[in-house]
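All protein chains of the complex are present and in place, except for one that has been dropped.
Labels run A, B and C following the written order; every chain starts at residue 1.
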Amino acid sequence: MTQEHHDADLPELGVAAVGHSFMGAVHSHAWRTVSHVGSPRVRARMRVLAGRDLDRTAAAARRLGWSEATDDWRRVLERDDVHVVDVLTPGDSHEEIAVAALEAGKHVICEKPLASSVAAAERMAAAARAASARGVRSMVAFNYRQVPALALARQLVAAGRLGTVRQVRAVYLQDFIVDESFPLTWRLQADRAGSGALGDIGSHIVDAAQFVTGQLLTQVSGTTETFVTRRPVEAAPATGGLAARGSGELGDVTVDDAAAFVGRGDGGALMTFEATRMATGRKNAMRLEVNGSRGSVAFDFEAMNELWLYDRDLPGAENGFRRILATEPEHPRLENWWPAGHGLGYDHTFVHELQEFCEAVHGGRDPSPSFDDGLQVQRVLDAVQRSAADAARFTDV
Amino acid sequence: MTQEHHDADLPELGVAAVGHSFMGAVHSHAWRTVSHVGSPRVRARMRVLAGRDLDRTAAAARRLGWSEATDDWRRVLERDDVHVVDVLTPGDSHEEIAVAALEAGKHVICEKPLASSVAAAERMAAAARAASARGVRSMVAFNYRQVPALALARQLVAAGRLGTVRQVRAVYLQDFIVDESFPLTWRLQADRAGSGALGDIGSHIVDAAQFVTGQLLTQVSGTTETFVTRRPVEAAPATGGLAARGSGELGDVTVDDAAAFVGRGDGGALMTFEATRMATGRKNAMRLEVNGSRGSVAFDFEAMNELWLYDRDLPGAENGFRRILATEPEHPRLENWWPAGHGLGYDHTFVHELQEFCEAVHGGRDPSPSFDDGLQVQRVLDAVQRSAADAARFTDV
Amino acid sequence: MTQEHHDADLPELGVAAVGHSFMGAVHSHAWRTVSHVGSPRVRARMRVLAGRDLDRTAAAARRLGWSEATDDWRRVLERDDVHVVDVLTPGDSHEEIAVAALEAGKHVICEKPLASSVAAAERMAAAARAASARGVRSMVAFNYRQVPALALARQLVAAGRLGTVRQVRAVYLQDFIVDESFPLTWRLQADRAGSGALGDIGSHIVDAAQFVTGQLLTQVSGTTETFVTRRPVEAAPATGGLAARGSGELGDVTVDDAAAFVGRGDGGALMTFEATRMATGRKNAMRLEVNGSRGSVAFDFEAMNELWLYDRDLPGAENGFRRILATEPEHPRLENWWPAGHGLGYDHTFVHELQEFCEAVHGGRDPSPSFDDGLQVQRVLDAVQRSAADAARFTDV
Partner (left out) sequence: MTQEHHDADLPELGVAAVGHSFMGAVHSHAWRTVSHVGSPRVRARMRVLAGRDLDRTAAAARRLGWSEATDDWRRVLERDDVHVVDVLTPGDSHEEIAVAALEAGKHVICEKPLASSVAAAERMAAAARAASARGVRSMVAFNYRQVPALALARQLVAAGRLGTVRQVRAVYLQDFIVDESFPLTWRLQADRAGSGALGDIGSHIVDAAQFVTGQLLTQVSGTTETFVTRRPVEAAPATGGLAARGSGELGDVTVDDAAAFVGRGDGGALMTFEATRMATGRKNAMRLEVNGSRGSVAFDFEAMNELWLYDRDLPGAENGFRRILATEPEHPRLENWWPAGHGLGYDHTFVHELQEFCEAVHGGRDPSPSFDDGLQVQRVLDAVQRSAADAARFTDV
């Protein structure tokens, strides 16, 4: 006996994505997966992928699993079968696309950092608040919140298991531009990218620190540094890829290679941060340690399935940081993956992110993190830059 | 401008799967993904899922992304739009399904261990050889070969970077039956499962050790042990899940909880193995260390993105095991995933496995590992059991 | 105001040592230190060092802190100001020296392995028992028992914190003879050393496994291997050093390079062991993992200040192996060293060993481990060799 079936069983959610480079690939993987894991409440339909060049976009759509391709993202806003717009472009176009989509009644996910200026982020957050009043949802894509180990860290802090949070040390270490011959891509140009390591990866640790501790940064003292000030100009137009190739000519790097800053949380915590693309040998070391009066947690994305917990309530002679493999069914978002010890990867964080988004859209609530959360991060980054321009003096967020 | 497109761009490969518990979920994820990563040569179509109970199978098909469901796997062999059969059932039904599929001209992937006896495995390997002569392909699903870090280990050994391989120590440590109240599932019954830890996870480390070193085991000395000899009988029929619940009645455990064995490779290596489900606190510690005359490698699946390499050619005072994050584009199967440092998870090994399978089918070659490789592992496990029954005396494979 | 004082405050314990190579240096360091740490009950006096060559021994005595030197160890047995004889020679002379010393009424510490044969070890143990009846003490120097982390492991097992001990995996990995040009020192000759890796380092893990679990091995299945069968003959007489240099001529290696064995403990534990000098890149990886029904511990001497503990009593979602820095004042032997986190080194284990010895001598009790403990290890090693000669068949200890 054979039974045919259709996906009519779940309500459909039509999705359009704008952008198809690195983030396009990761989000596509997540959209293909999200309705097949756990207990999905909606069935995502990958309707259309938007890009700048139609041929390249069409090829990407075929490769990544989208039904159609377009070179005009505004057109997708007119479609009734598109309910969601996923904004995956560089930061300087986020505002235009996201605000238009929200105004067209589309739920929006927007990659981080939310915008390339505080003013833009404020307008986006205002648009999101207005949209929410009409039942239109929005979310900023800080995917690290969806690492099970970090979500577990948040649970532990929220449950009081760490007591009063006193200190945070967060670093995000990469090394992909250590070589002086790495070219002057758009990521190294202030007018395109806003800032360098600070905005790109510093934004992640600012969000993660605030998320895990539940404290918002109120003031910061910051320093930025550019070690390699001139780099080869790219022969071809910037494509957004991480691994571009240079020509012979040199141009000015106008963003930071590294940023270090100290902040104070509204709950009294002292937090230190460092974001750098020059930490030779570190590939994606997004690390967070939180010390509280009752305990501590520590995390390193290079071992993303592990959360280290120290619990002062245990007897001293038997105590130590314990390595929790955050792969148990009881852990956040893990009830429907694999058995304990069978680790997850980077892309799963995006699946979880879309689970949160889809559940919120279906449930009629705003997903988390919101555009306001994205705005708060933007304000912190802006304060860091202002402080850095003022001899690192403490500056209000 | 909008462009519709169809997947007609790539030749289609129609797939049927038999079984939808743990392995069914993992393989489904891989089938959904395989044609969207890298440079696929075929487009997999998830035609039909076969199971025993039609309603449960249909529900699984919807959840996992299969177009149809059936309770009669023999029917799928008649379909022209099915080119591949993926065998995901318990070991005692592998032979019947795989041989029938091969004879029907379907390419076959079969989960490990290949069979529940050497005789069955021999018949399956013979069928696979005969099918290959007709252009029909087969593969046994030892997914750990497709962990990039382990594939890199193999590359290093094959390139002579470790010199003569002298020693291997391989363990596979789990703890899911430590609790004496864990019930008597089919996995703990010899007539269903063949053996316990030995066949289930010992098979993985035997295959991995042979794969990485390129040496086949020729004789073994083995010991098995059952620490908890009676366990609660399951109230309901066994479902194959790992986390079943017991009733009050006790029954006999008829498989090993742990197995330890020593083997000699045909290249002179001394290899030690241990497979256990009683290693309290170890969730999925599949570990392999290979010592050669020029260097060593070490691996632990609980940190699956890392390979540790010791290279004797470096100066002694600066030498040590180095932690390679096997996440670079140059690493096996990683040219098309994420940037360096963005780790993969358990399920990616299955995507890689299907990439190998699809490439081989498309390219007209036999994929690896073959049913003969599966048979070799079966013979080793059998020799371990015979040795264990003979006071651990060395026994030919 | 200045105050002169003398060491007359504590009873003196006159010590003689026999041997001044590697172990001589370590024990001398410990004798210099033992009366200055913690709450010593006796004051050790380093009276005389005995060796074969008077000039070299005298130089060693000056360097190591001994008041006198002699080339006739028998003479020290006649001295009234010598109360202790510390036997630091190769294994084939242990019996003669230790038995003579005991019969002369001297307390004896003897390096491991106790003897080069079971018969010799039995005679030594008998002599020790007879001496004990006369108040003369003896101890075999298994210093790893005095690693605070391992002593803590023993405490945890003894307190029932691990429940029933089911499995042990113990390895001792070194690599100092990986190079085929490493010469044929006495350690590689069966008539001098008894066995190779098995006796030298395998003895440590056998003792440690029995000590930590409290279970004695009753039967073993063993395999030994010599990978490099011929090595350069030493130009000069063997000096016992680890780093000798070879001449051009080759001679036969008559001991094992590696040994692997499985044993059963008298409490039902299944234990696996491996001792090797060919584990390229491993310098002194003496590792022990114990799995019990309630928890596990793991240890690696390359990180000797750490004990890893898994405690099943904690909630699963927060559980993991915790890294105890065994440097707290509450930890064994640590009440008098440095503050927490200020690690100890290899030599501290010998200070602790002498603390145990001195406390026992002063307190009128037998120190631990005894010659009987050394004999038990000897019997295990002998059974491993007999098993290895019998195709690894299980052999009674």
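One rule holds for everything that comes next: contacts are C-beta pairs under 8 Å (C-beta built on N, C-alpha and C of every residue); 3 or more make two chains touch, one makes a residue touch a chain.
All values derive from a computational prediction rather than experimental measurement.
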Touch as defined at the start, partner being the missing chain; which of C:R230, C:K283 or C:R365 qualifies?
C:K283
Looking at C:E68, C:E180 or C:E359, which residue reaches the missing chain?
C:E68
Filtering A:R166, A:R187, A:R231 or A:R379 for touch with the omitted chain leaves A:R166
Among A:Y144, A:F211 or A:Y310, exactly one should touch the missing chain; which is it?
A:Y310
Logged for subunit A, residues touching the omitted partner chain are 162, 166-167, 169, 171, 175, 178, 180, 221, 223, 225, 227, 258, 260, 262, 268, 270, 272, 274, 276, 278-282, 289, 291-296, 310, 312, 319-321, 390-394
For subunit C, which residues lie in contact with the unshown chain of the complex?
1-5, 7, 9, 22, 26, 28-29, 32-33, 36-37, 48, 54, 57-58, 61-65, 67-72, 75, 174, 176, 242-243, 282-285, 301-305, 325, 327, 329, 338-348
Where the missing chain touches subunit B, by residue:
152, 156, 306, 309, 311, 316-325, 328, 330-331
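One rule holds for everything that comes next: only the chains that are shown with their structure count from here on.
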Chains touching both subunit A and subunit C:
B
Superposing rotation of subunit A relative to subunit B, computed on C-alpha atoms, to nearest 5°:
180
As a quick test, compute the distance in whole Å between the mean CA positions of subunit A and subunit C.
54
Shared-contact residues (touching 2 or more other chains) in subunit A:
325
